[in-house]
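Rest of the complex left out; these chains stay put.
We call the chains A and B, going by the order they appear; numbering starts again at 1 in every chain.
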Amino acid sequence: MNKVQSLLQAYKRNWSLERDFYANKEVFDAEIEHVWKKSWLFAGFDCEIPETGDYFLFTMLDQSIIIIRGDDGDVYAHHNSCRHRGSAICLEERGHEDKLKCPYHNWVYEKNGRLRNARLMPDDFDKSHFGLHPVHVSLIEGAIFICLADDPPDFSKETRELSPYLHPYNLHHAKVAYRERYELDANWKLIGENFRECYHCGPVHIEYCSVVVGANLVEDREAVVQDSMEIWKRNGLAVETIENENGSSHYATRYPLRPGMESYTLDGKPAAPLMGEHLHYDSGVVGLINYPNFWMDGVSDYIWAMRITPIDALHAAVDLTWLVNGAAEEGVDYDIERLTEFWKITGEQDWHLCENNQKGILSSKYEPGPLAPSEADVVNFHWWYLDKLRQGVKKS
Amino acid sequence: MNKVQSLLQAYKRNWSLERDFYANKEVFDAEIEHVWKKSWLFAGFDCEIPETGDYFLFTMLDQSIIIIRGDDGDVYAHHNSCRHRGSAICLEERGHEDKLKCPYHNWVYEKNGRLRNARLMPDDFDKSHFGLHPVHVSLIEGAIFICLADDPPDFSKETRELSPYLHPYNLHHAKVAYRERYELDANWKLIGENFRECYHCGPVHIEYCSVVVGANLVEDREAVVQDSMEIWKRNGLAVETIENENGSSHYATRYPLRPGMESYTLDGKPAAPLMGEHLHYDSGVVGLINYPNFWMDGVSDYIWAMRITPIDALHAAVDLTWLVNGAAEEGVDYDIERLTEFWKITGEQDWHLCENNQKGILSSKYEPGPLAPSEADVVNFHWWYLDKLRQGVKKS
């Protein structure tokens, strides 16, 4: 029995995980192989590549994936590695290319990955065998997910259940207002755990709690929920919580802001024009998750999306994107500072918590500790993760 | 037989050690486990935390230890890792806390480590099982030593034999005048070896030799020693050298400055008021060692203490502390520049030697070389180290 298997066996439900899950290279390599490379990963939004030939790179460890809008308007994903001697083809994080031309010897590929031209190769060279290696792509209302596995898991339930929450935002015509990247001294799961419980919100997230009723786990928000539910139903908004349980990867919910508050801002007032089909600043907060790397909070006027990427056992990156109505104009309809300060403040509080958590877990005396009842969703996150890992280890 | 065991067998007395002792990760891991985690380590001085609630962190590799003055005036040491989900509790290198409150979910511990409060946990949660993991503490006249082992080795002989040398300094009421940290590209043992021989002093330490008679191994200092011995005995100062031999970890001695010199300064004149019970600037130099990480030189007016901490096989840190009389006032009674320049100059000469030594040892043609007769204490240092390692490897 190897390290991963014995760790899986030692797992105690409702307790934090053993240190090796947060620090060991063997475990990290196993989870990249069995969890990350076999799950649907959030890459970005299709509004980031509106035109044919627009592309961006999704990078995870040494894997670089070109996400490009094809001639047919579809989104394609390819491994960024020429079939000749392997050179990276797209060198910029974002750009526009009519053809995908390798910068080394100028082999030329179509946007759909087909090899179009390989100069000075022999006459009998069969180009049809040397297209770019494809990556699976799936869109949920404009949110782009990719899967590096040859046979990706079924994604229809996730698509079906997350769509109603995303649809009103009209993501295809949204606009990226701001991006920020943080590299944290913390295992990626510590970030996932942090965003699955509000046990820490009361003591830490003063700003968040001042806008979100009940986030401190002390206030009774039942009446507010009932009132809001009436409004949301009347407006045709999705309200049924999709629980993350039994090893499922996704979660969706809608919850109310504090009465009188209209957006995720320090003063609760809107920060931007309404997005998509929203008619009023009263749709509360849409909270979506798809493990392992997609976290999204949407209010009536903007979306804050978090993409987690593992770096190594001790480090992970979070890429944050703020989306607004595609017709909104910066400096006129919204102010970047005002739009982003709420999640910059709240996010940075969390990054520090995650990094402190990592530090203490490295202590030789660290051992799993008992979770509080309010951390039940951390247990669900563990369940999904451990299940994926267990399945992968069993097969390999 | 593993690498460490075969290296231990290949050891030749009176020769420098094989390269792997200074460069190999397997050896390094073994010595952390069997030498560093099972020895008493110098952490700092109790005058650094005079008040109840004052604390500082001792950090070695991933281990962070809180050293704190308790309500009862005793010094406590705890692993800096919350028993809930493991977060680090104290985040600053030095500070003052009335309670030890975890920044993540606000579990609250007493200074003695007892869990006082864990909010929102179930009624049947038994706090008595979740105190901070303790670390053993032992004080020698105000010098704080800790041991990470569950069953620390006996420390009474070291305490008994080092105390007489420390007592006259009245450490409890001393004051940290200055601190400096250097991170060296050198294995920690190269620093230890460097500080166990004066074979290099003549060619390298011009300033040191100008103040310390005989340090160049050429001058005859017998008469000076005899004269000084008379004075020291008359003043009731400890004079009996405690040899470091047969695998013991400690060493203590008193030796004279050059006649007319009164302190470790470039001109031999005092740099600060007399410390503790000293009545004159005539107590020579007190040299103390406790392996693996405590080196201290004291003159009548100040103490220079060195704490070594391993970083990896190729790197180590030295933390230097200058102590003076607790009543002395900076800028009035002493000048930082003047107080520190002697050991900054001498120390930096040594850091370069250690780093050059490491570089050359990495050569594929390096092999142990013959030690000079004046390097006998390097052999004693090797003895202690190899003995600890041998015992640990045998048990494991």
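The rule is short, and it goes like this: a residue touches a chain if its C-beta (ideal position, glycine included) is under 8 Å from a C-beta of that chain, and two chains touch if they have at least 3 such contacts.
Please read all numbers here as calculations on a predicted model, not as lab measurements.
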Since every chain shares one sequence and 2 appear in place, tell me the total number of copies in the complex. 3
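We adopt the following convention: only the chains that are shown with their structure count from here on.
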Chain-centre distance (mean CA atoms) for chain A and chain B, in whole Å, is 48
Note which residues of chain B are touching chain A in the complex, please. 37, 62-64, 79-89, 91, 103-106, 118, 120-122, 125, 130, 133, 148
Can you check the complex and tell me which residues of chain A touch chain B? 16, 19, 193, 199-200, 203-204, 217, 352-353, 356-357, 359-366, 369-374
